[in-house]
Structures are given as C-alpha cells and as structure tokens.
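I'd like to ask you about the structure that follows.
The other protein chains are all here in position, but one chain of the complex has been omitted.
Letters are used for the chains, namely A and B, taken in the order the chains are written, and counting of residues starts over at 1 for each.
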Amino acid sequence: MSERICEHVVLDVEPAGKKVSISVDGKEIEAYEGEPILSALLAAGIRINRYTVKRREPRGLFCGIGQCSDCSMIVDGKANVRTCITPVRDGMVILTQDGLGSGKEAAS
Amino acid sequence: MSIAECGYLTYDELKECQTLPSDERFERGPVAVIECVQQIPCNPCEAACHFGAIKIGEPITTLPALDAEKCVGCGVCVSRCPGLAIFVVNKTYTKDTATVSFPYEYEPVPKEGEEKTAVNRMGEAVCSGKIVKVADPVSFDHTPVVTIEIPREYADEVRSIERG
Partner (left out) sequence: MSIRKADVLVIGAGPAGLSASIEAARLGADVIIVDLNMKPGGQLFKQIHKFFGSSAHHSGSRGIDIGRMLLDEAKDAGVTIWLKSTVIGIFPGKKVSIEREMDDGTSELVTLLPEEIVIATGASENVIRFKNWTTPGVMGAGAAQTMINVNHVRPGKRVVMLGSGNVGLIVSYQLMQAGCDVAALVEAAPKVGGYAVHAAKIRRAGVPILLRHTITEAVIGEDGTVSGAVIAEVDEHFKPIPGTEETIDCDVITLAAGLKPTMDLIKLAGCELTFDGVFGGYIPLHDENMETSVRGVFVAGDSTGVEEANTALDEGRIAGISAAVSLGLISGSDADERRDAIWERLDSLRMGPFGERRKKEKDHLIGLFHEEVKDQRAFA
C-alpha cells in the first residue's frame, strides 16, 4: 500500500510534478518529477537506503534535510547522493548503496 | 494533576484558571468556553470576536477573558484559536440534549447527520452523538468547526470525536 497522503484537511496534496518511473535495484517504481527521491522510495515502502561500511547495518531517513547522509544511495552511477534533497528525474537508476559505494552494486 | 503533568484539565481545574460562563448564562443558549490556561504570547481570539466578547489586551501573554454577556456563541473564535482551545457549548439545544462545537482538522471530516463517538479531554469515549453541523468556510482557513448533539449531562465533558 502506498504511503502517499491522498487527503488532508490543511494541505493541497495533489502531486505537483509529472508522474514518471524510476528504477530502484532493478525494480521500476512510480515517482513524481521534482519530488525528493526519498519520498518516492517511502511511498513505495522502501525504507533502507544504504548499508554501513564496517558492520553492514542498514540506514534510512533520519534528518530529511540533507545534513546526516543516512539516506545516501547510488544515483545514475554516482555514489553518496543524499536522496532526501535530490529531486527525481524521469528514468533515474537508483541502487541501494553498500558501504562507500564502490560501484560493485551496479554489477550485482 | 495539572495540565503540565498529563496534558489535560478536569472541568473543575479549568474553572479555577478561566472565567467560564455561569450556569445562568448557559441556560440562555450557546456560549464560548475558552480552555486556554497558560500565559503564552498569543491573541488572535481577541480580534476574531466581532462582538468584543474576548479581551486580552497587553501584554499579549495575558489569558483571554470572556465576557459571556457579549458572546453570542457564533463560533468564529473556535476556528481562529491557534491552540484549538475554544469550544462553543449550547446546553439549550433541546430539552435533553446539548451541542458542543469543536475544531476538527483530521480526515475524514465528519458529515452532517453522521453518528459519531464523542470523546472527552483525554480522548476517552463518552457517548454517541449526532453531527448536526460542519462549518468550513474559507475564512476558517482549513479548520472545520464540527457541532455534535449529545445528551445534556455530557456537555462539560465532550470535546471532540473519535478519529476515523
């Protein structure tokens, strides 16, 4: 079930951007152009963005404003992209980041 | 228990810190009940009242005082209070029932005619009631004011409805 808010007493929650598709670990999900990548992931129920270097512990949304880097992922081949402050563009290819993002994720 | 300890006040505690309408005033129809009990810097209710029934003055941390004689129970202040702390109580709705009007900013907003579970200040179910009015004009700025009809004896207790 999507976690998008469809009705709200105070807010106009109609998506502003165009509906597009992005790929996350090889799976296509729905997103809206211009929204933070992280929003589209949460809406699709994806809550793990990366695994830590040493202990391979999962990390996800923590600060939501680009300060903590817990939501970093590999976006279009570039590692350590903070998904909470990076807007969606149609056709983006996103990978869950392993450690510092050596690029092995793309091969697997 | 004080409000700082548990987040709500009993009606008796409320009476100690706010000027509530007299029993005699309640017998004469709808009137505002202001449940604002801390000196916080806030005064929109004063300007909201077209009848000059709410007075704060200076400094703006003064608690609002209701002149129940000037209050007509219109409910404009209910939507304007940023703390959602004003209610309109009408103990003369029918012989046996009263109405309570309260701000309600959750989805789904109830519809007139619906039966809902009325709750007290702690969110506990008190009784069942019928929604008799839902006012949500542009001037209320997305704070619908819902009026529920309930047995008269619960008029001082009921302050909202169960969500959903």
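Just so it is clear, contacts are C-beta pairs under 8 Å (C-beta built on N, C-alpha and C of every residue); 3 or more make two chains touch, one makes a residue touch a chain.
Quantities reported herein were computed from a predicted structural model and do not represent experimental measurements.
Novice: If the hidden chain were put back, which residues of chain B would touch it?
Specialist: Residues in contact with the chain left out: 2-9, 35-44, 47-48, 58-61, 80-85, 105-107, 119-124, 141-143, 159-160, 162-163.
Novice: Go through chain A and note every residue touching the omitted chain.
Specialist: That gives, for chain A, the contact residues 3-5, 7-11, 13, 15, 35-36, 38-39, 42-43, 47-49, 57-67, 70, 84-85, 87.
Everything below uses one rule, namely that only the chains that are shown with their structure count from here on.
Novice: Distance from the CA centroid of chain A to that of chain B, rounded to the nearest Å?
Specialist: That gives a centre separation of 43 Å.
Novice: Which part of chain A faces chain B closely enough to touch in the complex?
Specialist: 7-10
Novice: Which positions of chain B touch chain A when the two form their complex?
Specialist: On the chain B side, the touching residues are 105-109, 142-144.
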